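Note that this complex is displayed minus one protein chain, with the remaining chains in position.
After this line comes chain A, so read on.
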Amino acid sequence: MTLPTSKPQKNPVAGMVEKRGLGIWLSHAIMVLGVLIVFFPIWLAFVASTVTQPEIVSPPMPLLPGDQFFINYKKALLAGVNVPVGTMLTNSLVMAIGIAVGKIIISLLSAFAIVYFRFPGKKIFFWLIFITLMLPVEVRIVPTYEIIAGFGMLNSYGGLIFPLIASATATFLFRQFFMTVPDELAEAARVDGAKPLRFFWDILIPMSRTNIAALFVILFIYGWNQYLWPLLITTDPEMNTIVMGIKQMFPSGDDVADWPVIMATSILAMIPPVIVVISMQKLFIRGLVDSEK
């Protein structure tokens, strides 16, 4: 690894404070190069989604966009390969929002119970929630699949959402936040004779608004990007989510894949999470740093 050393400066302090000269241009050049390299796969996918199949299958494919944008995207959205990509987008949206909203609701409720009440078994419940951290869906796939099959929830939104909805992380995040809420507020509410739920709804929820939004961004992306679980339980193409559906668009035999449509689908699959991340960048970074702490 080489470090970005600037030209030796006669006066290091001036270099530190003002940050100017050749070193800065070099730094900018490195950043631009870094961004270009990191971006290249996305750019190439975009280019591939705007050209014709013959242009791709006779390599090298062009590196600048062609004029097939509308044709390819229209074909992907309305026809797709097995099922219109529009349908898969809807499924993904329902799943991602379902998981994010569901997790937030049940975590808010349980964090409220844990922080503001004393009740029998509180410690045990707390540890039970904590242990779920150790059980990602990847390590319990077969038995969880059997349960969903037993409930008859294969190929349903419920089956996509429920097994992923319990989240210790969100509960801990809200618990941490509730701990920082001044005791005087709860005290005042109690003196005024406000019921616990009234305090929860009128004071705690409005105060948690930023945390809820930050968490929503993280959880939306978590739900949107799920792959293994939808792959297992959606055998009906009509229920495929877009992230897992792309793999199904590749032909199984020796046929040539319909690259422009597949790449258009890849671009469509990354647009919603990218929009969420970019537009809510500040919240997102905050949510990320908080939820990992």
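Rule of thumb we're sticking to: a residue touches a chain if its C-beta (ideal position, glycine included) is under 8 Å from a C-beta of that chain, and two chains touch if they have at least 3 such contacts; residues count from 1.
Please note the rule applied: contacts and distances are computed from a predicted model.
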Identity of the absent chain, which is to be given by its UniProt protein name, from "3-oxoacid CoA-transferase subunit B", "sn-glycerol-3-phosphate transport system permease protein UgpA", "Branched-chain amino acid ABC transporter substrate-binding protein" or "Monovalent cation/H+ antiporter subunit A": "sn-glycerol-3-phosphate transport system permease protein UgpA"
Omitted-chain contact residue, chosen from A:Val243, A:Val261 or A:Leu283: A:Val243
Of A:Leu232, A:Val261 or A:Leu283, the one touching the omitted chain in the full complex: A:Leu232
Contact residue for the chain not shown (choose from A:Phe162, A:Phe177 or A:Phe216): A:Phe162
Residues in chain A touching the chain absent from view: 1, 3-6, 8, 12-13, 15-17, 19, 23-24, 27-28, 30-31, 34-35, 38-39, 41-42, 44-45, 48, 56-57, 59-61, 63, 105-107, 109-110, 112-120, 122, 125, 128-129, 131-136, 138-147, 162-163, 165-166, 171, 179, 183, 186-187, 190, 196-197, 199, 221, 224-225, 227-228, 231-232, 243-244, 246-247, 256, 259, 262-263, 266, 269-270, 273-274, 276-278, 281, 284-285, 288-289, 292-293
